[in-house]
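Now for chain A:
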Amino acid sequence: MEHVNLVHNIPFFSIFIAMFSGIITPLVKNGKIAHKIHMIMVLIVMIMSAILLMNVVKNGESFTFMMGHFPAPWGNELRAGPLEALMALTFSVVMFLTVTGGIEFIYHDVVPEKQSFYFIMMNAIFGGMLSLIYTNDIFTAYVFIEIITIASCALIMAKGTAQAMVGTTHYLVISLLGSGLVLLGICILYSITGHLLFPQIKESVMQLFQSGEYSFPLLVVTGFMFIGIAIKSALFPFHSMLPGAYQSAVPTSSGILSGLVLKSYIILGIKLIYSVFSVDVMLNLKILDILFVFGLAGMVMGSVYAMRETRMKRMLAYSSVAQIGYIYMGIGMASRIGMVAACFHILAHAVTKSMLFLCCGSMVETCGNKEQIYYLRGAGLRNPLAGIGFTVGALSMVGVPLFVGFISKLYFATASIYAPGKMAAVLIVLGISMILNALYFLPSVIAIWTPVKKEGEEAKKAVISPAFGVCIVLFILINIGMGIFYRPFISIIEMGISLLQ
Partner candidate 1 sequence: MNMELSTIIQMVLVVFLIASAIGVSVTRNLFLAVIVFMGYSSIMAIIWVFLESPDLAITEAAVGAGVDSVLFFLTLKKVHALKGTREG
Partner candidate 2 sequence: MNEKKTFWQHLQAWVNGEEAILHADEYIKKREQPHQKRWIKKPNMQRIKENKGLYWFLCVLVSLVFITIMLLVVSHLPTFGQPINPTNNEVMERYLEKGIEETGAINFVAGMILDYRAFDTFGESNVLFLAVISVLILLKRDKKNINAREDRETEEDERFDRSDHKSILKIGAKYLSPVVILYGIYVVLNGHLSPGGGFSGGSIIGAGLILYAAANGHEAMRRFFTFKTFTLISVGCLLTYCGCKSYSFFTGANHVGYEIPKGIPGNILSSGFILPLNICVGLIVACTMYGFYALFTKGDM
């Protein structure tokens, strides 16, 4: 009997614990117990991911894990390295804080007998995201993409209002379009390479690329898969599903969907770039340039849409579109440092946007469920913690120093120096986008801190639950902490990307 390396089992354990807790949840009828199960599960995964992260960083290694008795081209595989472990850790932290902080919204918006079902979806979506992070097999990725699609639709419509149903339908149709394209891409890729696992496909793709055989199918395949992933992660021209869905969903769901789910598809995309198609092929096929252009367009257009919006949740949704644009711009720069900036921005946006949605939900609740920014005037004074959280998030998104959003923008600007021919575009659009960000975030920040006097109605203080308070404080601390001590994150991401190649 050989020595069992338990650390290498962590990816497998994380996925199976998440799935397992999803499966057993229907046995409990009570939403509170279901929440406890979920919380324990996420905590376990968080601890395990931290251990995994420490180990892989210490050893500077990445490893594959065989799912079953059969080695690579025959069986499924998982793969973990510093980047994957860091993402898993961040996702579990954000998941834990968002769900714990937003638990009151769930109890309030979801009917009691369906709360346990809501947590099944949470567990499943978490398992699905972990699988997308760790997977090393393209068809497994497709299956888990579908799991995430169904679960995220369920999270949106769990509120049960008519508006939520419309939002879900829109979201469902567009995401299914995306998964259809990904599936078609997988099929053509299989038919020209004959493999389903990343390393083997990469080998065949390199051979095909060098020999020039099947060059047109290869181009189309790459295009389809990245269009599919772009649709699923709401890159600019495909963003129309986001505002309706996020506006009508429970704030907790919106936070998870915007902060984490969109990012999990992008992480899959990054893995595909490095471990399947390789940067050289992608550059040669000009796919990265196209992503770069759409990223730039998204940065500007998302902000422009957000400026026109008067409802806060929709504004946040459009702001997500802009931030997704930043990430794609970083990916499109095709340099190592651009990719590092993109990965760091994934973390930054996950940490910030979830907090923004929670605070926004809390303030909307304080002001009698009116979403227009106009009605939210003075919300920050009546609900100070949510107001502070929103302000911190907004400043971070605008890119004020000390907050995490600043670091990623700094790195984007630095990366542009290493991207010949793209530098001017990056710097100009980055500047425009930051001004636009400030233009739509700052008025709403000022609005929520503006005292408002209304006759006949006294401004009552909001009652916030201790869980919400603790989570928002933690979010703020993480935000500032990552904004000041960003070095270790950058070095882990750099190590992870170099190991991914």
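Selection rule, in plain terms: all candidates are chains of the complex that A comes from, given by their letters.
As a working rule, a residue touches a chain if its C-beta (ideal position, glycine included) is under 8 Å from a C-beta of that chain, and two chains touch if they have at least 3 such contacts; residues count from 1.
Everything numeric in this text was worked out from a predicted model, so none of it was measured.
For chain A in this complex, the touching partner among the options 1 or 2 is candidate 2. Interface residues of chain A facing candidate 2 in the complex, by the touch rule stated above, are 1-2, 4-5, 8-9, 12, 16, 19-20, 22-24, 26-27, 65-70, 73-76, 111, 113-114, 117-118, 120-121, 124, 127, 131, 137, 139-140, 143-144, 146-147, 150-151, 153-154, 157-158, 160-161, 188, 190-195, 204, 214, 216-217, 220, 240, 308-310, 372-374, 377, 439, 443, 446-447, 450-452.
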